[in-house]
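Every protein chain except one is present and positioned as in the full complex.
Lettered A and B in written order, each chain numbered from 1.
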Amino acid sequence: MSVGIVGYGAYIPRRRIRLGEIAAVWGADAAAYERGLELHEKSVPGADEDTITMSVTAARRALARAGIDPLSIGAVYVGSESHPYAVKPSGTVVAEALGATPAVHCADLEFACKAGSEGMFIAAALVKSGEVTHALAVGADTSQGAPGDALEYSAAAGAAAYIFGAADLVATLDAQVSFMTDTPDFWRREYMHYPRHAGRFTGEPAYFKTTFGAARMLLEKTGLQPKDFAHAVFHQPNGKFPMRAGKQLGFTQEQLETGWLSPWLGNTYSGASPIGLTAVLDKARPGDRIFMVSYGSGAGSDGFVWTVTDRIDEVRDAAPRTRDQLDNGKMYITYGVYAKLRGKIRMGE
Amino acid sequence: MRDVAIVGIGLSRWGEVWDASLRTLWTEAALAALDDAGIDHVDSITVGSMAPGLFVGQEHLGGLLAGELGMAGVPATRVESACASGGVALRTGFAEIAAGLADIVLATGVEKMTDVSGDDCTAALAAAADAELEVFHGATFPALYAMMARAHMARWGTTREQLAMVAVKNHRHGSLNPHAQFRQQITVKDVLSSAKVADPLNILDCSPITDGAAAVVLADMETARKLAHGRPLIRIAGVGQASDHIALQSRPDMAAIPATTAAAQRAFKMAGKTPADVHVAEVHDCFTIAEIMVLEALGLCPAGEGGRQAESGRTALGGALPVNPSGGLKSKGHPVGATGVAQAVEIVTQLRGAAGKRQVANARVGLTQNMGGTGASTVVHILEVAP
Partner (left out) sequence: MSTLNPARTAREYPARYRLEAARCEACGAVSFPARLVCPACRGRKFAAVTLAPEGKVLTWTVVHVGPPSHKHDVPYALAVIELGGGVRVTCQIADVDPAKVEAGMAVKLEFRRIQQDGEAGVIAYGHKAVPA
């Protein structure tokens, strides 16, 4: 049975803050940060936006492309590290808003930046098992970086949603793998406001080791090589890492570019590689093969191989394209407004 | 239906009255009205109050206040119609006498607004709007009236300056009223440069937060004649009340107030009068735009001409039709439940010729218009000097 993506959708908030704005407040060298991270600006959620609202809009866009009855959705998984409630799943609101309830299996997922691809892995497998007709997986985050910390320059907001099924696919899922070890590179303890990270330990021993681990598993499982793919999407915590990982594996700039959004988007955490994939699907041609490896600290990577079908041309324009959301209608804000929106200002009781 | 007259009027202290509670303010006004009427017994009491539960945690005002006045045992009814609570208390008292249920009624209104924070006050007032359709989304009263103002400006070309002139006029009147909360005069420039509240309304377009109570003693005409003591007899010639859907979005023309038009038509019909017969009016200027729209709705000026009334001086003291000689809600103050009764107190004062520096010459017919929310309830009374 062929399983894959029936509909996809992305949501990127309109607000942006430039790295220079952040650097000026903390007395940092903006140019050095921009060069070092290969990041220029990032998305910021409005006061009325959160992981749930972005998930709903992304899911509605996936539904528009899928063209299915929401009642046929049998599972909803929302992966994030910024769920609005610590207890009460984001997924219940999404399912209710879509009109998919009550016959829905629902769970919220957390695995740092790969909680979104987690959901995709599970949703695909659930459809494959025949247990449900359609399953929705969303990766969304309104991630936080501690004031003045390196992560403050990249922590951004966005969502991507995928409806999986076994018919009317826009892309087939040809293989899925997962590589995971216990790696303390980035974490947040319960009740703590901001995450912490292990500096340079987050690089080679974490992001690269894990990403390459999943990538090799995927290439081995499929017997394919980088040149067999039209596009490759990696987790993008900054502009540099996904490019370095991709090229080290043997992918070219051209293969990596379409799904490479972080320089102008920031790191959307659970949304990162899933949103990257939506940008690829917006442009891919029928027959294109897509290589995707996510990464979540802690640490793990989910790997997927997709093949685009003819149907993508029919439904692509049923919802806004990702690049349009990234490039147009932007509203730039100052650090003061950013701090207010992100709840970083100590308010009166 | 029996004829009803107003034989006594009274106001409590008025403004930010830190040292008086709701029951104290109400009793002050009630005693003043009873003393003015020269009586110490009533058959029934009505109390208009919008949100005593939210402001001071007190419902059940009828029973409470009858007791405060030493009149426990007298039937006492609290009525509510947002900012029209006072007007409805007046109409309810009128109806009891007209129907023969009572001969003397103490009709009152009271609101104690300063025992809560500004935030809680805003939230309490917002309860007059549609909680589900409007308030949930962040609507405040200034915001709703601001949307009406914008609709009126788009439809009729009304200007910001014309709005400001209503506030300027009412402050000029208020400066002549010893009882007004704000007695300083202001200019158009002051209004336009005052702090923004909800575009296009600034703080000086908005009526203030006020503590206060007002009371009138109503009597059937026969009893009233015995209590006249040589003063002019003031008869309630006509009463009209109407409702409308409370959410502004429900109004086909958001630049009009249909409930006011309907209430006025009913009042004029009962009184056998027309708008041209009115010499003086107290209307509900909760915001400057409200006075403009109300004058049109009452038929006191043609549709679309509301903005020109204060601008031309027609509605100023000395003009052809003085409106809000007391200073209106803007300058006199707006203890919400009391306003409808306080308007009647002012008109009675005018018709008695007792208004001093703000006296409208030869006033024999007066009109009060009191409304709730964005005009979902309106009560209009027409008073005249009885022969």
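The definition used in the following text is that a residue touches a chain if its C-beta (ideal position, glycine included) is under 8 Å from a C-beta of that chain, and two chains touch if they have at least 3 such contacts.
Source: prediction; values computed, not measured.
Visitor: Quick one: which shown chains sit in contact with the chain that's not drawn?
Guide: A, B
Visitor: Which candidate, B:T122, B:S243 or B:S312, sits in contact with the chain we can't see?
Guide: Final answer for the missing-chain contact: B:T122.
Visitor: For the chain left out of this view, which of A:L37, A:V93, A:V177 or A:L249 touches it?
Guide: Residue touching the absent chain, from the options given: A:V93.
Visitor: Of B:R150, B:R308 or B:K330, which sits in contact with the chain we cannot see?
Guide: B:R150
Visitor: Sort through B:L163, B:V197, B:V239 or B:L317 and give me the one touching the missing partner chain.
Guide: Residue touching the absent chain, from the options given: B:V197.
Visitor: Determine which one of B:V47, B:L248 or B:L383 touches the chain that has been left out.
Guide: Within the whole complex, the residue contacting the unshown chain is B:L248.
Visitor: For the chain that got dropped from the picture, name the residues of subunit B it touches.
Guide: Residues 119-120, 122-123, 126, 130-140, 142-143, 146-148, 150-151, 154, 195-201, 245, 247-250, 254 of subunit B touch the chain that is not shown.
Visitor: Across the whole complex, list the residues on subunit A that are touched by the chain not included here.
Guide: These residues touch the chain not displayed: 14-15, 46-50, 52-53, 56-57, 60, 84-85, 93, 96-97, 99, 329, 331, 340, 347.
Note that in this section only the chains that are shown with their structure count from here on.
Visitor: Provide the C-alpha centroid distance between subunit A and subunit B, rounded to the nearest whole angstrom.
Guide: Those two chain centres are 59 Å apart.
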